[in-house]
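My questions all concern the structure below.
Only one protein chain is missing from this complex, and each of the others stays in its spot.
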Amino acid sequence: MTATTGYGRALDLITRVRGVRGAMLVAGDDGLVVAEQLMEGIRGSAVAALAASLANRLRRAMDVAGVGGPMFWHLQGDQGALLVVPAASAMLVVAVTDADVNVGLVRLELLRAAEAVG
Amino acid sequence: MTARAVESWTLEPMNVFVHEAQVRLVLLMTPAGQVLAQSGFSRAVDVMSAAALGAAIMASTAEIAKQLRQPPFAALNHQGERHGIFLGGFTTGRGPVVALVVYDLDVSSLGLVQLFFEQFAEELRAASPKAPVPKQVLAADFERELTDSLNTLFGR
Partner (left out) sequence: MADDIKTLSTQLAQDPHSLVFLRLGELLRRKGQLDAAHRVARTGLERHPHNSDAHDLYARILADKHDYERAFDEWDMALRIAPNHTGALKGLAFLYFKVGDITQAEAHLEEARGVAPDDESIAQAIALVRGAVRAPAPAPAPADAAQPVAPTPAPPLRASTPAPEPMAEPTVPLEEARVFAGLEGAQEGLLLLDLAGRVLGGALKDPHGQDVTEAVAAYLAGVSQEAARTAKLLGLGSWSGLSAEGPTGHVYLTPPRADALLLVVRDRAVPLGRLAILAQRASHMARRWLEQQA
């Protein structure tokens, strides 16, 4: 697990939630890892690239639908989930979780982290 | 999208890479600029230019790395306003290969290109001829080989 100090604190709060496998900060435009705290076996580069790509596509679709860009999104799979909150600095705060995680709690921590990283 | 290969073992991995990373152009070549395959190019002259420039850039950066006493750069990326250009090298059973990739920032990203480039390199390594046939490329043959390659790549 690696994370620069300031970002690390923000990610700490997310990874403390039961069922969270890892948390990351991702450059939204590039899909590159900025900071990460991940369990073994999770490929940070893959999470970053795919989360950013999905975020960009989702944003376009939501813009066209007239509801504005996503402030929080949740991809649900039968074996896990991906939860994302865009931060003001074009970064994404990302959590990879178990399928049965407390989504509400993770969402709150993601929003807090997004605020902290600006 | 047009995809052609001088060496057929490159075609399938290249098509997968183009699809997965959603890139616009791919040019596979040797460090000397000999083209192995291309995807997305519509004109032979563009392939020639890209191959020559790609090879030159790789040679230049390899020399810079050498001056710095560092191993050669694995990849270079240039990000413009609308497009990104990614240049990466890796080794296959056939020898070193260079890939030049151009992607639209609206559709893809450096992260996606990097992610699937690793897989691309692995698939090419797996698909490449296991026993490389060392072939001396003589300067006198270069022009003819390039022309042959272009004929194959554009079906002429």
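Think of it as A and B in the order they're written, each chain with its own count starting at 1.
Throughout what follows, a residue touches a chain if its C-beta (ideal position, glycine included) is under 8 Å from a C-beta of that chain, and two chains touch if they have at least 3 such contacts.
Just so it is clear, the structure is predicted and the values come from calculations on it, not from any experiment.
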_Visible chains in contact with the missing one_ = A
*Decide which residue listed in A:Leu11, A:Val33, A:Ala81 or A:Val117 touches the omitted chain of the complex.*
A:Ala81
*Residue among A:Leu11, A:Val33 or A:Ala51 touching the omitted chain*: A:Ala51
*Considering the entire assembly, which residues of chain A contact the chain that has been omitted?*
42, 46-47, 50-51, 53-54, 57-58, 60-62, 64-82, 96, 99
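As a working rule, only the chains that are shown with their structure count from here on.
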*In their complex, what parts of chain A are in touch with chain B?*
26-27, 29-32, 45-46, 48-50, 52-53, 56
*Can you list the residues on chain B that touch chain A in the complex?*
79, 105, 108-112, 114-115
